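Every protein chain but one is kept in place in this view of the complex.
Letters A and B mark the chains in the order given here, with residues in each chain numbered from 1 onward.
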Amino acid sequence: MTTHETTDAAPCARTVRRPGRLRRHLVTIAGLCTLAYLVLPNVIVLVFSFNKPNGRFNYQWQRFSTDAWTDPCGVADLCGSLGLSLRIAVWATLGATALGTMIAFALARYRFRARSTVNTLIFLPMAMPEVVMAASLATLFLNMGIQFGFWTILIAHIMFCLSFVVTAVKARVMSMDPRLEQAAQDLYATPVQTFLRVTLPIAAPGIAAGALLSFALSFDDFIITNFNAGSTVTFPMFVWGSAQRGTPVQINVIGTAMFLIAVVCVVVGQLAGARRKRS
Amino acid sequence: MSTVTEAPAPAPEDAPPEVRTPPLRKRLVPYWLLLPGIAWLLVFFAAPLVYQASTSLQTGSLEDGFRVTWHLATYWDALVQYWPQFVRSVLYAATATGLCLLLGYPLAYLIAFKAGRWRHLVMILVIAPFFTSFLIRTLAWKTILADGGPVVGALNALHVLDVTSWLGLTDGHRVLATPLAVVCGLTYNFLPFMVLPLYTSLERIDPRLHEAAGDLYARPATTFRRVTFPLSMPGVVAGTLLTFIPATGDYINAELLGSTDQKMIGNVIQSQFLRVLDYPTAAALSFLLMAAILAMVTFYIRKSGTEDLV
């Protein structure tokens, strides 16, 4: 009898004991390592924006300097390409957000026959390697005899941003209670007023997310732009070229500045949102 | 207050009620909403693919012009000549996708369940790097993995590079211009695409399910295997697709971090199109790549039983 009890108690005691500190935090540690892996290049970009390299390439640390920060446009064509990229990103965001929001509303709010075909057409660009889309669109432009440049880049960017906007807005509109729109109509709002006063404000976070994503995707796109730009040089194409010719420190400055601006924007947005929720 | 109410009258047989249908104008609303966006996709996405298909069947040269000759041999020649790049692309992309899942899962789990009030900060750190051009960030890996740098030094000291060299992942005592560097870059570049869908699906899991599993005698590892992981499957599938598909077609990492021995199929398409100007071959390669990815993705979705995801 007593022997039975001891053999029964032993495994019990083992399961009751808390796992070690390290084991309990294993997931956290692994997650933080991944986070470090993700952030490390940004740290390098930041640090090397203060470098003063000896040769044309900014891959090895030489000595500290703020030259690049005081003169970010000191390299020929750099700021021109940056301006072009920003301009394209703004227009692509506007275009893709407008077209994508319309599609998202049609998909989320109406039943119609071509629904599944439309869904597939929206999904495909996201499931297609960029290089395939890039090459085929460029083939089309080439054969139509269309001059490559600002407009071909813009057309391509709206094309691949569209699907992401649709996805973001659709999710938001689908989760919206249709009774809110009915309530507005019940309270004397015409269809146009209902859309402007109720639907649009409530769908706004989804539209904003889609627009933000579009901006980031467009601003950062290289592959599709590279095929459809002709001799026009956007900022990513400038960086690509500089990887061959020599990397100026200024591209690190701009990369870091974009990163910091994004972080500040997000943090300010978060704080504003939190304050509104509290009040 | 009068409460005179009529009882429901029996339906009169002689007057079949007239049935109304909504006006045409109302029924056309969704089509008007779809028209501009869908037209855009049809003209600039679908039509080019069709065009591409016809280009792949053409022969000719830039000087004489190209003509459709149903020259299927282009496909065969492309396959024979570039099959190593195809295989390499799939291998690199698959490895990178596996690594992304392995690295991304703990991070997504951390954000979803453990980060608490740090959740937003961690989230920002995952997303914000997007805003530094990915080319600049990929170039930063050149610095990190530089031959004389601390990373390579440490790996050498620990004899890790001896092992990876033996495995064929690296060459001698350097990391740059080896498969390891390319896979490392691919993993890095597409990691957020794995973390975000994983996080979305993990976040939806009710934490009480963990407690319930614990209450029902499951140890943490069992809880993860039997409850958490199966529930996060939609995220796993979405994440692997979002990583694998672009990684297969990528040529930036191979170009910046690899050497000529690490060229992927994207590099071939790019150089055929932009340098050699052999449009039929570039088109045929694009189609082969698309077909290969479509086949693999379909098989994968069937296997993982998440068809409703698409």
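To be clear about the criterion, a residue touches a chain if its C-beta (ideal position, glycine included) is under 8 Å from a C-beta of that chain, and two chains touch if they have at least 3 such contacts.
Convention: contacts and distances are computed from a predicted model.
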Identity of the absent chain, which is to be given by its UniProt protein name, from "Spermidine/putrescine import ATP-binding protein PotA", "CoA-transferase subunit beta", "Pyruvate synthase subunit porB" or "Acyl-CoA dehydrogenase": "Spermidine/putrescine import ATP-binding protein PotA"
Option touching the unshown chain, where A:26, A:189 or A:257 are the choices: A:189
Residues of chain A in contact with the chain not shown: 177, 179-180, 182-191, 193-194, 197-198, 201-202, 204
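Criterion: only the chains that are shown with their structure count from here on.
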Interface residues, chain A side, partner chain B - complex: 15, 19, 27-28, 30-35, 37-42, 44-45, 48, 59-60, 99-100, 102-103, 105-106, 109-110, 112, 114, 118, 121-133, 135-140, 142-143, 155-156, 158-159, 162, 166, 216, 219-220, 222-223, 226-227, 235-236, 239-240, 243, 247, 251-252, 254-256, 258-259, 261-263, 266-267, 270
Chain A-touching residues of chain B, taken from the complex the two chains share: 29-31, 33-34, 36-38, 40-42, 44-49, 51-52, 55, 103-104, 106-111, 114, 120, 122, 124-144, 146, 188, 191-192, 195, 219-220, 241-242, 245-246, 248-252, 256, 266, 269-270, 273-274, 279, 282-283, 286-287, 289-290, 293, 297, 310
